[in-house]
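A single structure is presented below for examination.
Omission of a single protein chain aside, the complex is shown with its protein chains in their original locations.
After this line comes subunit A, so read on.
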Amino acid sequence: MTTTPERPVPEPGGPTAEPGGPAASESALELAGLRRTFGDKVAVDDIDLTVPRGSFFGLVGPNGAGKTTALSMATGLLRPSGGKALVHDIDVWQDPVAAKRILGVLPDGLALPERLTGGELLTYWGRFRGMPAGVVADRIAELMRILELEEAEELGTLVGEYSTGMRKKIGLATALLHTPRLLVLDEPYEAVDPVSARVLTAILRRFTAAGGTIIISSHVMSLVESLCDRVAIIAAGSVLADGTLDEVRAGRSLEDRFVELVGATELGEEDLAWIGG
C-alpha cells in the first residue's frame, strides 16, 4: 500500500468529511468478497482488491472478464450478490449518497439527457450537487475550454448529437465537476483523438498529483503501463495479479504478463490457411 498526502476536503458540493479519524484506512477503494452472479453465471467471483489513496490504478482484463461489473458494483450502479465495496471507508451500499459525493465516475454506456447542451448538462449537474452557481459557472467554462467542447457549445450542439469522443469528454467533465476524491473511469481513452488524449492524460496526472485516486479500466496495455503505478489483472471474475506495476510485470512487459496469466488463442500452422488466397 502506498501512502500519499490527503487532499483538502473540497468546498460545497464536494465530499463529506473523512470518516474514521485516525483509525481510517489508507485505501481509496476496498472490495471485500465482492460477488455478482447473473443466473448461473458468476461474473465477479468473491473479489478482494485494495486501491491505495493517491494511486493511479489500472484494471485490465480480457472482454467479459468482469471489469465493468466489478466497477459498477464499486460505484453504486449494480447491487452486488455478496461482499462489500468501501470508498474512502464509506460502504457504497450502506451509504450510497455519501459515497457518490466523493466519487467521480465515467461508466461504460453513460446515460445522459440527450436534449441538453454540454454546458447546460454541467450546470444542472452542479446544481444537483449543491454547488454554488459561481463556482459551477467558472468550472464549466474551464472544463469546456480545456476539453475543446466550447465550439460545440457555441453552436448549441446537443449531447445527443455529440460524437463518441465528445460524449467521453462531457462524461469526464460531469465526473470532475464536483472535485471528487476517487475517479473511476471505464475505458476513458476509447474514441478520443490523440490530441484530446494528451489533454486527458494531463488532467488525470494533475488529479493524482493533488492527492486524488484514479481507477481506469482498459484493454490497451501500453496505455496502462504508461499511466498507472498499480495494476490488477482480472479474468473470469477473479483477480489473477495485483500490485505495483513492477510487481505485476515481473520483469516483462505488461502485455506478455497479461497473456501469460490470461492465456491466448494460439494460431496453429493449419489455422486460417485460406487467408491470402
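Note that in this section a contact is a pair of C-beta atoms (placed from the backbone, for glycine too) under 8 Å apart; a residue touches a chain by one contact, two chains touch by 3 or more; residues count from 1.
Operating definition for what follows: contacts and distances are computed from a predicted model.
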| item | value |
| --- | --- |
| Choices "ABC-2 type transport system permease protein", "NAD(P)H-dependent oxidoreductase subunit E", "Carbon-monoxide dehydrogenase small subunit" or "Hydrogenase maturation factor HypA" - which one is the UniProt name of the chain not shown | "ABC-2 type transport system permease protein" |
| Residue touching the undisplayed chain, where the options are A:112, A:236 or A:259 | A:112 |
| Contact partner of the left-out chain, one of A:31, A:49, A:74 or A:98 | A:98 |
| Among A:120, A:225 or A:255, residue touching the chain not depicted | A:120 |
| Subunit A residues touching the omitted chain (full complex) | 36, 38, 75-79, 96-98, 100-101, 103, 105, 107, 111-117, 120, 124-125, 127-129, 154-156, 158, 160, 164, 174-175 |
